[in-house]
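This report concerns only the one structure given below.
As you look at this complex, bear in mind that one protein chain is not there, while each of the others sits in place.
For clarity, chains are labelled A and B in written order, and residue numbers in each chain start from 1.
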Amino acid sequence: MTRYLSILGTFARACLVRDLTFRANFILECLTSLGWMSMNLAFYLLVFTFTPEIGRNTGWTREPFFAFVATGLIINAIVQALFIPSAEELTELVRTGGLDAVLVKPLDAQFLLSLHRVDFSALANGIVGIALLAWAVARFAVPPPPVAWVLYPLLIVCGVAILYALVIMLAAATIHLGRNQSLYDFWFYITNFSRYPAEIYSGPWGSPLRALCTFVIPILLVVNVPARAIAQPLTGAAWWAIGGTVLAAVAALIVSRLVFQRSLTRYRSASS
Amino acid sequence: MAAVFTYTHQMHNAAVAVGKAGPLTQPVTQPVIQVAGLAKEYRVFDKPEGLSASVRALFHRQSRLVEAVRGVDLEVGRGEFVALLGPNGAGKTTLLKILSGIITPTRGAATVLGHVPWERADDFRRRFALVMGQRNQLWWDLPAAESFRLHQEIYRIEPTRFARTRDELVDLLGVRKLILQPVRELSLGERMKLELVASLLHEPEVLFLDEPTIGLDVVAQHTIHAFLRHVQEERRMTVILTTHYMKDVAALCKRLVVITGGEILYDGSLAEIVDRFTTHKIVTLDLDAEPDPARIARLGFPCEVRGPRVVLRIDRTRIADALPELLRDAGVLDVSVEDVPLEEIVAELFRSAARRSQAEEATP
Partner (left out) sequence: MSVGPDAPAPGAGPFAGLRIWWTMLVISIEERLVYRGDFALGTLMRFLPIVTQVFLWTAVFSATSRGDIAGYSRNDIVAYYLLTMLSRAFSSMPGLATGIARSIRDGSIKKFLVQPVDYVSFLFASRIAHKLVYYVVAAAPFALVFFVCRSFFPPLPDAMTVAAFGAALGLSFLLGFFLEATLGMLGFWFLEISSLVFGYMLVQYLLSGHMFPIDMLAGIPSGIPGTSLADVVSWLPFQFTAYFPAAVWLGKIQGAELGRMLLVEAGWVVVLAIGCRFAWRRGTRRYSAFGG
């Protein structure tokens, strides 16, 4: 276990050194993600000039909504910093046959392939997310109860775990198919559904979609449940959701690992 | 031209049983690598050419079955240095990848150091190393020294032992000055040497080398040959080297396995292959003047004339008789008698194998 941690430390250190060497590029990447995020925040502010709440009686007024956005920023920053860079490189590794070198090492392949690249510039959004959360929570009519502050980090971890499981399954598809057109595009489309509170999915089309994205591919649990824990009152239904999310996270990790292992046994390897 | 060693059913079962039982301490007599009836097939989709073919490909793709490895049997003992020689696409790299656990075979059994390779047990992976020519396993942006350290952590090498092994290997290859430079700044030859160092840091018992000298200049090849010979002898490593260069084989190995079309054509020593597959020797005569063509023709042996030099192919059994006669035919300044070059022998092996497989395909 400690061995894995120290190896992770070496990877992270190597990536940090590289990022700091290409400093200008690093700063540009930070500014890029901050830039997109600001555009979106501007859009949300615009929306709130037309309405006091997103959805009727959902509780997502302006400050809670921004707490939701902040939660999304934090979770996505973690996933994009830790897991996405390695997953993107996986396509290259499979194409060039570099994956062979990974399989030969006495180290869990999934660990190596998930974490060998870290993108520190993606954390910029996460930091802004934390600031935004602080700003929003300070303006709540009713401050969140202490238990919410315990649940929040736990549920963030669950959200990250569910997204990680998704990344791993996409990576497994890459290994199996030998190529992936663009992992990042696919990722964008999937996570796009979880940008807003789940309550917006209502009506004859919305409700089935909401059910699909909650119970089958649980992406709606990722941001909604932690955000609701901090921004909305903790009702009985909320506790069910929290329990379900923890279970979903564990299940997702197990399922994704099985899928990944399976894809390794069917690995073809590039021709020499 | 079947494999020299035949593999009995009994031994096959024993190998499978050993594999299933898991890692064992190896009795000295047990071969390090045992392969029986190994086969690997791929389904390959044909890429469409042209516009109409591309459209058709939307609905139905042509595919065919490629047999990369067809029923290979092999046994390698401890400390052997075996060359796996074959043209591109012969299946030698596929075989190596199966033995290192990278891909799972379609059929057959194999054990390496008592483990079934494709189960990828950590204990197994700690005991062997794989080096692939032209493919980098070192971390591109880091200096090699960092990669070595990472290696130490991954393989759990004890620090003092690691330092000693590293220094020894680095000095043997003369790359001490290079280990602090980022790997991407180095030449192919330098990178290869560092790859070799990295692969031996954990003192593996088995070393798989996949075309390690490809693309390297003569000097680098030479250095690496000497290095490999030295470490293999010193550490009694079992080495399998795939290559299509005869040079590698001649410099390093006593045992040669010729593979083509996924099958083993020959498995034995270098000396034996010459004896078995050639019937003649090559006699080169340096004459003092351009020879008279009529006289040469009268000799009755197939020959080649290059200025004052005549190259003859003389049947082995007749050399003892033919030589004195040749030398008597005045004007000979120098004579040499050589075996047919290995490249030719092997090339002929490939050609006859290709002819055979074409004939097989033709018959319904």
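Descriptive notes on the structure:
The rule is simple: a contact is a pair of C-beta atoms (placed from the backbone, for glycine too) under 8 Å apart; a residue touches a chain by one contact, two chains touch by 3 or more.
Keep in mind that this is a model prediction, so the values were computed, not measured.
Here one chain is not drawn; of A:Phe83, A:Phe120, A:Tyr152 or A:Tyr196, the residue touching it is A:Tyr196. Which of A:Thr32, A:Thr96 or A:Thr265 touches the hidden chain is settled by the complete complex: it is A:Thr32. Chain A meets the missing chain through residues 28, 31-32, 35-36, 39, 42-43, 46-47, 49-56, 58, 181, 185, 189, 192-193, 195-196, 199-203, 206.
Definition applied: only the chains that are shown with their structure count from here on.
Centres computed as Cα averages put chain A at a distance of 47 Å from chain B.
Residues 3, 6-7, 10, 14, 18, 96-98, 100-101, 103-107, 265-269, 271-272 of chain A touch chain B in their complex. Residues of chain B touching chain A in their complex: 42, 93, 97, 100-104, 118, 120, 122-126, 129-130, 132, 135-137, 139, 141-142, 146, 149-150, 153-156, 210-211.
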